[in-house]
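With one protein chain held back, the other chains of the complex are shown just where they sit.
Read from first to last, the chains carry the letters A, B and C; within each, the first residue is number 1.
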């Protein structure tokens, strides 16, 4: 079971990992990924827009694909929306599994698909007052696509 | 810079990640790996023996190799020694980088080599009073060896 | 049919949603985008480069040939940039 959540509020990585491990005795490996707003020179804030009717459902569909691919993995994927400032965390993926290879693989799969398969759009605010929509990266599409070849 | 530490005491994953990110504005990705004592049926405890004159130096050599391979990555690798009970954490690797692929790769590299290249030995204590030294796994050697082919 | 727009598509079209009744011969996503582009300069500008446009039909990602039969909500937006 990998659970997806969408929220404006910050998350607590240690609490999320502890919740995943609680009551389980068979998990030898836990992986946490945190995505953060980089403080690129002059960046004031990032606003994450999403599609309320679709985004969480799409996140859960991605989580379900990961759970089907790695049945031994349990996990939590949390994506924030709204306005975030440099240094703030945007996204958290926590996975746990009996062995480390599956925990790592599922975390990478979740991140690759959250980047390319969930309807979020980032708008940057700059110190000079301009705003700019972040362009999608071909490298992100490539990272996601490689899972279909494996 | 990736710093290695060897200690008997527990570690705090959130504090270690926060310390790594503190004062840095260019890190968009942080990965934490935690290795835990699995509560295999009847397992009472695991004791990690090490080679005091060599183990920390070898851990730091592995960390330096990772830092040379991924210069954008900063990190901390902590390995515990002594007697640990099921559910306790044995090893923590935290990495951070501007982009996620390097943070993930460096964390996996560190774990693969900590498993196979640092002098630690695990002795299991079982509920029936027997003890058993854990055998090295060929799959761990294989996981480490693949980094030399890339 | 409810149209919803996100990110710079929303800004260029000038609204986040509108209810429209396309003519009967508009049966696919591609035909809908062609028809919408004729509605205003904003629509035309937003939809000018179809390689930068993504569409969801009833909250499912759709391609140019996806049918509109039975669809109630069409979302039009740029390539996603989450994570």
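The rule we apply is simple: a residue touches a chain if its C-beta (ideal position, glycine included) is under 8 Å from a C-beta of that chain, and two chains touch if they have at least 3 such contacts.
Quantities reported herein were computed from a predicted structural model and do not represent experimental measurements.
Participant: Report, in label order, the displayed chains that the undisplayed chain touches.
Facilitator: When the entire complex is considered, the left-out chain reaches B.
Participant: In the complete assembly, which of B:2, B:63 or B:114 touches the absent chain?
Facilitator: B:114
Participant: What does the interface between subunit B and the hidden chain look like in terms of residue numbers?
Facilitator: Where subunit B meets the chain not shown: residues 35, 48-51, 53-54, 57-58, 79, 90-91, 111, 114-123, 133-137, 140.
Note that in this section only the chains that are shown with their structure count from here on.
Participant: Among the chains, which one keeps its Cα centre farthest from the Cα centre of subunit B?
Facilitator: Result for max centroid distance from subunit B is chain C.
Participant: Nearest chain to the global Cα centroid?
Facilitator: Centroid comparison flags A as closest.
Participant: With chain centres taken as the means of their Cα atoms, state the distance from subunit A to subunit C in Å.
Facilitator: 26
Participant: Roughly how far is subunit B from subunit C, going centre to centre by Cα mean, in whole Å?
Facilitator: The separation of the two C-alpha centroids amounts to 49 Å.
Participant: For subunit A, which residues are shared contacts with two or more other chains?
Facilitator: Touching at least two other chains: 35, 111.
Participant: I need the residues of subunit C touching at least two other chains; which ones are they?
Facilitator: Residues: none.
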